[in-house]
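In this view, the complex is presented without one of its protein chains, the others remaining in place.
== chain A ==
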Amino acid sequence: MIRSLALLLALGAGYATAKDLVYVSNEKDDTLSVIDLSTLTVVDTLEVGERPRGITFNKDQSKLFICASDSDAVQVMDAKTHKMLANLPSGEDPEQFALHPNDHHLYIANEDNAVVTIVDTETRTVIGQVDVGVEPEGMAASPDGNWVVNTSETTNMLHWIDAKTFELKDNILVGQRPRHVEFNKDGSLLWASAEIGGTVSVVDTAKRAIVKDITFKIPGVHPDKIQPVGVKLTEDGRYAFVALGPANHVAVVDAQTYQVKQYLLVGRRVWHLEFSSDQSKLLTTNGISGDVSVIDVDKLKVIKTIRVGRYPWGLAVKKVN
């Protein structure tokens, strides 16, 4: 009886929403906030290194990697116990990174010295460095593992790194201050946001050429304030969500036609985005208002705002069974 009741409860919770824990890096608090997605409340606050920004899990979600920018380190946290396991050598001022599909090559953007550092997370050694443009920031690995793409904010380029040889193969100019790059599920297209340019470029991976520049327009918001940063694509190929920074909106883009469908009002200076594990919800970090907005992906509605620390920056979602 008790067992079946527990089972029912578990099922009930599972039906309501994915049982995920969302980790949010608070840039000006040196902490991570942990949100339970089933209750939409902050359940823990963890102290980490200085100025945490990019965060990401390894494949089995046993470890969380944290860019502690002002500590000049990438920290490795045990995702269960929340104990710090190690610091990886990261190069100076690590801001964002991407974990290669091989699960152990971490590509780190070193914002202060124009390089991408490649670290083996198992041996904890630097296995390569690639010179890129001024202020490297966004980073993404293609699903087939062939490419790692980095954006440089002041050089305004996408840098294409061959993931086998760690060589720079191509550079393409995009709009002013490219921030974030995101491959679609099959890796055929790369979406790149340009914060000051106000555009999102869709790039053909095979040709390494821009196929579409998407622009945004919100009534009552000055065009200069529409500054795309975070981009996330649904796996089913339906939508691209674009965080528009100080415009305080997330744009919903039809990922097939590249038409902007609508704009969702979220918190102030919306920065990065992440899906729940079942992709039913999208979470946003709102830097200035210090909170996280939760968007229902099917209904395209903001359903809740959750207060976190100061200047929330990045997000990573852990699936809890």
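Assume contacts are C-beta pairs under 8 Å (C-beta built on N, C-alpha and C of every residue); 3 or more make two chains touch, one makes a residue touch a chain; residues count from 1.
Everything that follows uses one rule, which is that contacts and distances are computed from a predicted model.
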UniProt protein name of the chain not shown, from "ABC transporter substrate-binding protein", "V/A-type H+-transporting ATPase subunit I", "Protein-export membrane protein SecF" or "MaoC like domain-containing protein": "ABC transporter substrate-binding protein"
Sole contact to the chain not displayed, among A:Gln176, A:Thr234 or A:Gln279: A:Gln176
Hidden-chain contact residue, picked from the options A:Met84, A:Ile218, A:Val302 or A:Val320: A:Met84
Contact residue for the chain not shown (choose from A:Gly197, A:Gly267, A:Gly290 or A:Pro312): A:Gly197
Of A:Gly54, A:Gly133 or A:Gly187, the residue in touch with the unshown chain: A:Gly133
Contacts of chain A with the absent chain, listed as residue ranges: 47-49, 71-73, 75, 83-84, 86-87, 89-93, 111-112, 114-115, 117, 124, 126, 128-131, 133-135, 152-157, 159, 166-171, 173, 176-177, 195-198, 222, 224-225, 227, 246
